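In this view, the complex is presented without one of its protein chains, the others remaining in place.
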Amino acid sequence: MAPVIGALAIASVVLASSSGLPGLALWRRPVLGQRLSAGVLCLAAVLGIVAAVPVLAGAAPFVLHTPWGQPNASLALRLDPLSALFLVPVLLVPALGSIYGLAYFPQASLGARAVRLQLWYGLVTGSMALVLLSDNAMLFLFAWEVMAVCGFFLVLADPDRKDAQKAAWVYLVAAHAGTFAILAFFSIVGSARGTFDFAGWQHLGATGAKASWLWTLALVGFGLKAGLVPLHFWLPGAHAAAPSHVSALMSGVLLKTGVYGILRATGFFESPPASWGVALLVLGGASGVLGVALALAQHDLKRLLAYHSVENIGIITMGVGLAVLGRARGEPALVLLGFAGAALHVVNHALFKSLLFLGAGSVQHAAGTRDIERLGGLSRAMPFTAGLFLVGAAAISGLPPLNGFVSEWLVVMGSLRALDLPPGDRASFAVLVVPTLALVGALAAACFVKVQGTVFLGKPRTSEAAAAHESPRAMLVPMGVLAAACVAIGVLPAVFLPALARGAASWSGLPLSTLAAPAAAATASAGMVSGLAVLLLALVASLTFLRRRLGPGAAVGETWGCGYAYPTARMEYTGSSFAQILNQGFRWVLFPRVRFQPPRGPFPASARFSTEPREAVLDLTILPGIRGYGSAASRVRALLAGRVHFYALLVLATLVFLLAWRLLWW
Amino acid sequence: MRSLADMAFILVVVLDLFVLASSRLGAAIRAVALQGALLSLLALLLASSGHNMGHVLIVAGGAFAIKAVLIPWLMFRAIREMAIRREMEPLVGYVPSMILGGVGVVLAFAFSRGLPLPMPEMHTFLVPTALATVWTGLLLVVSRRKAVTQVLGFLVLENGVFVFGLLLTDFMPVMVEAGVLLDLLAAVFVMGIVMFQINREFSSLDTDAMSSLKD
Partner (left out) sequence: MILRALFQIGILLLLPPLLLGVVNRVKAIVAGRRGPPLLQGYYDLAKLLRKGSVYSRTTTWVFRAGPVVGLAAVATAGTMLPVAGQPAIFSFSGDFVLFAYLLALARFATALAALDTGSSFEGMGAAREVSFASMAEPALFLCLVVLARATGSLSLSGMLGPGLAPAWSGAAPALLLSAIALFVVALAENSRIPVDDPSTHLELTMIHEVMVLDHSGPDLAFILYGASIKFFLFGALFVRLVLDLRVQGIWGAEAAFVAGLVGFAVLVGLVESFMARLRLNRVPQMLVGASVLSVFALVLLLR
């Protein structure tokens, strides 16, 4: 069995990497060439998923080890349940994206650019799969570098645009900073253990400051790739500037390789201390809340979706933090539920985020703009796209009966397990993940009501929006497949729990038997969730039937607006107005740039008002930080004189510092 | 958890949060007065049998008279003289103040065991309540604009210090306690006089405006 699995996996990697070649070879027959490229990538995906499924179902993991000739490197591959869990979305999303690209980025009209894109697209998929399969540090780094460089070229798919250029450079710098940290981590561990094979890196000691610093290095390196706050600054620009099927790949699966890295790195250590779990929980919570707060203020559709990726990575990291906390405290239920929630959210996020990005691409393709304030009323012209986008929006808001609810529910259940810890154990404060997730979920729902309402509902705000048309079938089919998968996971969550339990066992080193009891309890509850999801759908169906029986109603006239006779689309609530209350609350994080040209005189001719949120970490911290140091110093000196508040603040700060010093260092 | 002292400690913390949230000065002064009354009750409840009941009664009675009756009366007189009823939007808004206060309470209750203080076995809420009250008081002093609210913050701070003092009633003679209360009284007197003078002189108690007094 194992050799077959291995052959399939290797074939999948090779096929995926070379899937751009048919488009290049069949230069004179662009339509056939692109179709063949997409077909090869889909075949690679099928082969890879067929290889992954048996491992998830309990087959022995596939391990291969051949020397390579490079110093310290060997062709060591491993497909264990953890890799298999990540492999499924990593192959599925690019395959669907390549089908989408047939109509969105056609080779027939775009020529060389499309050929280059397909080459990089295939290569990035193959390298991501190779990252997941690597069992040797050098092979891992090789694949990681290929992935990063391909990402750079993919973002730069349209090289003439200024925003693409800037975003691509920021992405490259951030990716290489992360690679540097990962290289440092690998070098230290490798030289300590004497080998660069992951198999020789098991059971690293986790006690002491040195181990914590080492782990922090890995966290920074992989966190830069995953997009954890405050290392997310490259994300919005890169994901917004790239073509939509590339954004779907980057948001949906490229970020997850960072999460995979964090999981693998933590898995090397013998018994990670609870503080690591707490650090992951805090970072995850901050990413979740700040990601969605920043998303609420955006009016570029793809930037908004990119910030939501930051939020969801935060949710995943909270799940991982709970699992690490469980390992530290020896609670198998925490480990299982935290890991299952995180891993399932990895898959779910890949599905619904890709669905949303593909929908955004359709909207951009049809209406010519990404600015939601220039859209509106698109669901009349694009009913299928609107409906599928709605499924994605409901899924990302965590609403039942879709998949987002199931993974968030698993993370919440894991967090509630912290209540089982003995009283007085400070780790029981991990239960505060529950209100954090509630806040994040409610804010995400608010944001997606805004997006769906502003983009698809109401009246078109500009003539471009009014002239929109439905997307071709090649763009609708991948979205349909993703939406169906969202519904399937949402209605039948219990089916996936055994695979998640195996992943948890493989990662944490706990035997599957210890995890069996909490897994069975979770499966039973998940079954009830399924039942209630079916009940909900049945109630919706019967109420619709009842409603139809009560009479169809008449479509008459305009929406009533206080008796105004000629309402226009300009009177609709815009996206910024919708989010204004929440943006006010979060203005300490948004730093909007406000441009206001007020009306003047008794008969004002025109006035202008616009707000634009800035990427705080990049535009306001990293870039001006160096410049601002000098002026800040002299300003502080002038500010301190004479203000009563500051004298008292100094007293308070000293008191807090002394207390903290006493608590932490003595 | 069930004892009256624990209920009183919890109510002290709830009153802290109330003062952080309220924009009406009358309600805030009454809350601080109620807090003072609770602290005098606590001084009575926490007295162990080895104490001289006379001393304990003096401390409790003095605390009640000063914190719950005299000072609030002075504060009400002050705001009546100056005809102000409401606080303006503070430097740290109401919602962030509440969140910061809440975070302070959570941290105080979660981490107070780590501090090297003599923790009474029966009343585990004492130290966290004191810490939370001190934190609230300092937050009020730092973030509010009107001098009256800053004085209220100072009073809350003194309440917190008083709770700490209850911890040491075994060792602290009554004289020092009386000294603390006298000190408090003097400070409030001075502040009241100063506030009145400032208002009369400049027709405003806005501390932002006062910073223009420098150079």
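Brief remarks on what is shown
Here the chain labels run A and B in written order, and each chain numbers its own residues starting at 1.
One rule holds in what follows: contacts are C-beta pairs under 8 Å (C-beta built on N, C-alpha and C of every residue); 3 or more make two chains touch, one makes a residue touch a chain.
For clarity, every value in this text was computed on a predicted model and none was experimentally measured.
Of the candidate positions A:Leu32, A:Ala211 or A:Ala445, contact with the hidden chain is made by A:Ala445. Screening A:Phe429, A:Phe591 or A:Phe646 against the full complex identifies A:Phe429 as the residue touching the chain left out.
The chain omitted from view is touched by exactly one of B:Ala37, B:Ile58, B:Val106 or B:Val161, namely B:Val106. Here one chain is not drawn; of A:Met571, A:Ala607, A:Leu639 or A:Ala653, the residue touching it is A:Met571. Within the full complex, the residue among A:Ala2, A:Leu75, A:Leu110 or A:Leu399 touching the omitted chain is A:Leu399.
Touch with the chain omitted from the figure is made, among A:Ala555, A:Ala605, A:Ala638 or A:Leu664, by A:Ala555.
Chain A residues in contact with the hidden partner, per the touch definition given at the top, are 376-377, 379-380, 390, 394, 397-400, 405, 409, 412-413, 416, 419, 423-424, 428-429, 431-432, 434-436, 438-439, 441-443, 445-446, 449-450, 452-454, 457-459, 521, 524-525, 528-529, 531-532, 535-536, 539-540, 543-544, 547, 550-551, 553-562, 567, 569, 571-573, 577-582, 585.
One chain is missing from the display, and on chain B it is touched by residues 1-2, 6-7, 10, 13-14, 17, 21, 94-95, 98-99, 101-102, 105-106, 109-110, 113, 124.
Just so we're on the same page, only the chains that are shown with their structure count from here on.
Work out the mean CA point of chain A and of chain B, and you get 47 Å between them. Taken together, the chain B residues at the contact with chain A in this complex read 91, 95-96, 110-111, 113-116, 138-139, 141-143, 150, 207, 210-211, 213-215.
Against chain B, the residues of chain A that register as touching in their complex are 424, 426, 429, 585, 588, 641-645, 648-649, 651-652, 655, 659, 662-663.
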